[in-house]
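Here it is, the structure in full.
Here the complex is missing one protein chain, while the rest keep their positions.
Chain naming follows the written order as A, B and C, and within any one chain the residues start at number 1.
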Amino acid sequence: MSLITTILGRLVKAAITLLAIAVLNFFLIHAAPGDPAAVLAGEAGAADPLFIAQLRERFGLDQPLYVQLWSYVKNVLTLDLGYSFRQGMPVYDLIAQRLPATLLLTLSSFVISLSLGIAFGVAAAARVGKASDSVLTTIALLFYATPLYWAALMAVLVFSVQLGWLPGFGYETVGSGYSGLARAWDILQHLILPALTLGLFFMAVYMRMTRASMLEVSQMDFVKTARAKGLSGPVIRRRHILRNALLPVVTLAGLQAGQLIGGAVLTETVFAWPGIGRLMFESLEARDYNTILGVFLVSAAMVIVFNILTDIVYRIVDPRIGAKS
Amino acid sequence: MTDAILSIDSLTIDLPIGADRPHAVEDVSFDLNKGEILCVVGESGSGKSMTANALMGLLPDGVTVGKGRAMFDGKDVLTLPEAQKQAMRGARIGMIFQEPMTALNPLMRIGDQIAEVFAAHNLLSGSERRARALALVKEVGLPDPEKIIRAYPFQLSGGQRQRAMIAMALALEPEILIADEPTTALDVTTQAQILRLILALREKHGMAVMFITHDFGVVAEIADRVIVMRYGQIVEAGIAKQVLESPQHEYTRALLDAIPTGTVPELAPITTAPALEIRHLNKIYRTGGSPFRAAREVRAVNDVSLTIAKGEVVGLVGESGSGKSTLGRAVVRLVTPDSGQVLVGGVDMAALDENELRKQRHRVQMVFQDPYASLNPRHRILRTLSDGPMAKGVSKQQAHKRALDLLEIVGLGADAATRFPHEFSGGQRQRIGIARALAMDPELIIADEAVSALDVSIQAQVLELLADLRRQMGLSILFITHDLRVAAQVCDRIAVMQYGRLVEVGPVRDVFHAPKQAYTRELLAAVPGAGWAMEKEDATA
Amino acid sequence: MNFLKTTTFLIAAGLATPLLAQDAGGRIDIVVQPEPPSLMLGLVQNGPTQLVAGDIYESLLRYNTDLEPQPSLAKSWEISEDGLTYTFHLQDGVKWHDGEPFTSADVVFSADVFLRETHARMRSSLAYVDSIEAPDDQTVVFKLKTPFGPFIGVFEAGTMPMIPKHIYEGTDYANNPMNATPIGTGPFKFESWEKGSYIHLVKNEDYYLEGKPHLDEVYYRVIPDAASRAVAFETGEVDVLPGGSVENWDVQRLTELDNTCSTGKGWEFFAPHAFMWLNNREGPTADVRFRQAVMYAMDREFVKDVVWNGFGKVATGPVSSKTNFYSDDVTQYDYNPEKAKELLAEMGYDGTPVSILPLPYGETWQRWAEAVRQNLQEVGITVDIDSADVAGWNEKTSQWDYDMAFTYLYQYGDPALGVSRNYVESQIEKGSPWNNVEGYRNPEMDAKWAAAAVSPSPDERTKIYSEIQKEIVDDVPVAWLLEIEFPTIYNCNVQDLVTTGIGVSDGLRDAWIKQE
Partner (left out) sequence: MTLWKRFATNRGAVIGLIILLCVIAIALLAPVIYPGGPWKMVQRPFLVPFTNGDLPLGTDTLGRDVAAGLVHGARVSLLVGLVSTVMALLIGVPLGALAGFYGGYVDEGAMRFTEFFQTIPNFALAIVLVAILEPTLGSITLAIAIVSWPPVARLVRAEVMSLKRREFVEAAHLAGLSNTRILVSEVLPNAISPIIVMASLMVATAILLESSLSFLGLGDPNIMSWGYMIGAARTVIRSAWWLSFMPGVAILLTVLALNLIGEGLNDAFNPHLKKGRT
């Protein structure tokens, strides 16, 4: 009951936030020097002002800014993201084409980072103060301090170029004609390096957090209660400490899942992954206004969705929320 | 001693290097007999909890058993391998803790937490465990057992949680129950119920109870035998009655003397001029108001009227949630009341706007409960004491001089001025808190549970100081406390609060000896060791 | 993945009977960078579009590496003595990819109607055209107003692509839904476009030339990152790296790999010519001595060797040595910092800072700007690098908001098509980065450029262009840098990849894969 009303409330707020983001981005992007017509003309290798004027008229860029804003806002309100000047197709279709790749990448790196992070965090916490704890913590710290794109480059260099184990870029083997399982296997191979490099940084974050949280929770009174009941160490860790220790990790994960999209820009660039992060970067260079705005809206929406999901997970894990207030 | 079930022999517990002393417990020996309740009494740091934890094998990291034995069922529990300790915990020795709020896993249903005890020892099947959990919940007197076992800890009150804890500890009918200050965090009435429950269960199951407490009232209530500990050593041991009546060791005597006895002081001469007049004060808390949900209302202060004369000390007593703190905070305007008046020296504190209020603040000052949270850790004492007066317009020189004087008055000495709060003990900090309140030259002081967080002996010293100051300065005080004996010791009149209302107001003697309201009688009866205290009073009278 | 591709080859090889020496069948993967905005060559003529669309669309002629016209959709042609009438005879049996026949009406529609409206560069050449007529289905006649020397050079696919009249006539060209599935006459048909990943073309079975194309399919691969593109080639995932698709530093390394070939050919028609616009209007760059000092201060050989890895040739003036009418009888600006310092002292340069706007096309250009900055700083010029992405670069150059700006332009085989636009006063027009952006004004020269363009006599043109080059090089309206070479790197099994002056962008009509 209250969960549904809360989610409804969140969605209303989210819609307002999204609209505000659309407007802010509209102004931001229009503040950038140059416009899509100039870029298209520029790439044509030759153009006269007439040609550029034609393009502007075609894109509606000859209208005053407030008219453009208004028509954009109207579009957004009717869930229409407009037309990509550059790619010559509706932004909605464009994003729909690219989004699955990004979702696959971000979700798998999210799963990798969260599961490995928690596993290593638990392991390190269980061995706190021992050598293996130091090793794990140090490795996590190294991942945390490594620039993402650099790690990606080094990974390609080692695993793809030197060892030849995994493909170094792309989403799948082009024109392979694979289908079904074979295709999934093919995509999986392509996915490993980008998902790992994107995931490692966050894995380090989750690991540190899980470890700290585990140690903090293990100091709590109810853990002593559990020991006084005669429960064994592993059972206490699993049933009592871990569940409580996961709460802050879940919160952080929810916040960061959305931000994975941002990190995906770098990963997608290095690994030629056909996702929306790269689409955004390319559209930005091309001043493809509608596409950038569309990608921004979609990724902001994903952040919101992740936040709401986190809330739901949190409510499931922690009975106190939702019952309170 | 054939009936000794647990026999501790020269137990020494080592603290990690760098701690303030080498041993938490030093050379402690005692027996716990079958079916008896042994109270281990001591102030904080006396090593009483460490002893219990050592027996359970639950010592914190870095703290280790140095030497000694604890023989239970023919084996030394201190040197058992971890697996055997684990098998023993919960099954043969049960334990309950002080904080029922934090001692239960917040994410697990009560029933599951009880059933887990059986699982831990590989006993019974799933459905049997559930049935046993239900029976246990019934046995410890929790209402609506079916609902309780499906409830989460946050849905229970403090007393209910402590009952759930006890249910867990009793699940496997252990021979020994170790109770580490199990009632300290509870209200008097709840405390009384829990104590009765423990007595009843001992009666029924015949287990031995090692009961750790700092409260001689509790000792008087339930103990068969007593051990008094100080700085990790046993200073006195004996039959409860003997120790209470004729303590041998001076520390025990000091502790007993420090207990507020319920001795009613003489009435101070009361002037007619009121220091504080509260008229029809109301405060309602609303929570959870949102477009999708209706707000919930709690009437924290419900049409309260109270007058405190100049030079009078009025005690405001009640259980947690009775609204006594809200009332106190409304008087100093840390809480803005919804309606009613708070007249201090003719000024209605409740009606002032923010600017005016700032100018009139000095009229009422407060002494807070937590000596650790009430001083800004980053300010030197001098600044803490002089910032207020200077904001009032007192010159820096004068404010500093007054601060030094006050430090002398509260017994700390002027050299305390240049130090930081963390260099002081809890009792000293409370003295600084009092000095800070006095620095503003208030017409009224609110003391909100000002001695509740202190050890008995320290408590006595602070109460002494308050009494002195009162005599010297003719202070008017609203003394908020949950401890009726403390109230009886320092107050002229007592106001009893329940559910936001004042149920009874009157001179201490009347309230204590001839309470008019049933609730007041209930409160008085619940005070642990009440009968013993009265006896004592009669004896001295 | 490699494994699978090879089997495709084998199967194809097994099925196809070898045609003389040329093996039929197989697949080629080519890098296209960046991803083209559209494949409709009539609407968009940028490099990536033409690279792919060059397989789909054709024009009347092609040009060999010496820039001589060759038959394409026109099997033969005549030019009248007075240079005013061009008559083309079309190939027989040419069909559009949708099966409709290709006729002279399509040519007239394309040149006279469609491209006049959409194609800026074509439009300026069409200004010389009086009429375009189709006396019969197989013949087209262009009549000019005045002679226009370079006119025979405009029948290239990127300049005058043939557009299907039956699809576009009377429609809103820009928004015609068929733009997404382009229909041409070329050797390959559009199959699919996985945005951000690849474009797939398949063999046109009905192609009018017997036995062509040889290949079954072509994949144009979008790999946004230069290093990944190099890796893709190394791992055999792509077979061809068109010029400019990997950074120069990788070129040498890649060409040293086994079974790897490279060629600098295929850029003769475009002859990309790199230079820096020097703002002639204001600031230190308005002073001719400053501009000359810049020329002397730059170590262009160093840049060629280090930044371009030895590819290319230091430019001597406005015309590329690959373009017709090139003359080397001009002042040579060798690396001479002392001379540069003298010139600066003579003009009394006061240290006014100037900025360099690099071309935002990758690391090579960035390094180049850094090297130039260092050269200029060493002769005492206060200089820093301005940064901008493609849009910012366009904005700044077309609004004349720069001191020195890198660029390179295609020459299209003739000074009148690709060079003069950059120096004549009539081409000073704000809002476009493809004209006289530096603001050079010289009426005397303008007259000569005009005369050279319309002179029907090649000798006359040679003479005038030589004069122009000699004079303009002393004026230094822009700082010429390098005749760029973009080597095409490819798997040696691929044969006849580059057969024209436009190279890979002219399509893979002749390409085939040697089977081993």
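Side notes on the structure shown:
In the analysis below, a contact is a pair of C-beta atoms (placed from the backbone, for glycine too) under 8 Å apart; a residue touches a chain by one contact, two chains touch by 3 or more.
On a predicted model such as this, the values are computed, not experimentally measured, just so you know.
Within the entire complex, contacts from the absent chain reach the displayed chains A, B, C. Contact with the undisplayed chain is limited, among B:159, B:388 or B:529, to B:388.
Screening A:20, A:96, A:111 or A:188 against the full complex identifies A:20 as the residue touching the chain left out.
Considering the full assembly, A:153 is the residue among A:153, A:235 or A:309 that touches the omitted chain.
Note on the undisplayed chain: of the listed residues B:202, B:230 or B:436, the one touching it is B:436. Interface note for the absent chain: among C:124, C:387 or C:515, the touching residue is C:387.
Along subunit C, the points of touch with the absent chain fall at residues 226-227, 230, 247, 249-250, 253, 306-307, 358, 360, 362-363, 366-367, 369-371, 373-374, 384-389, 392.
Taking the whole complex into account, subunit A touches the unshown chain at residues 17-18, 20-21, 25, 28-29, 31-33, 141-142, 144-150, 153-154, 157, 161, 215-216, 219, 255, 258-259, 261-263, 265-266, 269, 277, 280-281, 284-285, 292, 295-296, 299-300, 303-304. The omitted chain makes contact with subunit B at the following residues, 15-16, 19, 24, 50, 60-63, 332, 334, 358-359, 361-362, 364-366, 368-370, 373-379, 384, 387-389, 391-392, 433, 436, 440.
Definition applied: only the chains that are shown with their structure count from here on.
The distance from the centre of subunit A to the centre of subunit B, with each centre set as the mean of the Cα atoms, comes to 50 Å.
Look at where the CA atoms of subunit B average out and do the same for subunit C: the two points lie 87 Å apart. Across the complex, subunit C meets subunit A through its residues 1, 4-5, 27, 29, 34-35, 37-38, 44-48, 118, 120-121, 123-124, 174, 179-180, 194-198, 200, 217, 219, 221-225, 227-228, 231-232, 234-235, 237, 360, 388-396, 398, 409-410, 421, 429-435. Of all residues in subunit A, only 32-36, 38-52, 54, 58, 86-89, 94, 97-98, 101, 153, 156, 160-161, 164, 167-171, 173-177, 186, 269-272, 274-275, 278-279, 282, 284-287 touch subunit C in the complex they form.
On subunit A, the positions that touch subunit B within their shared complex are 2, 5-6, 8-9, 220-222, 224-232, 235, 239-240, 243-244, 317-320, 323-325.
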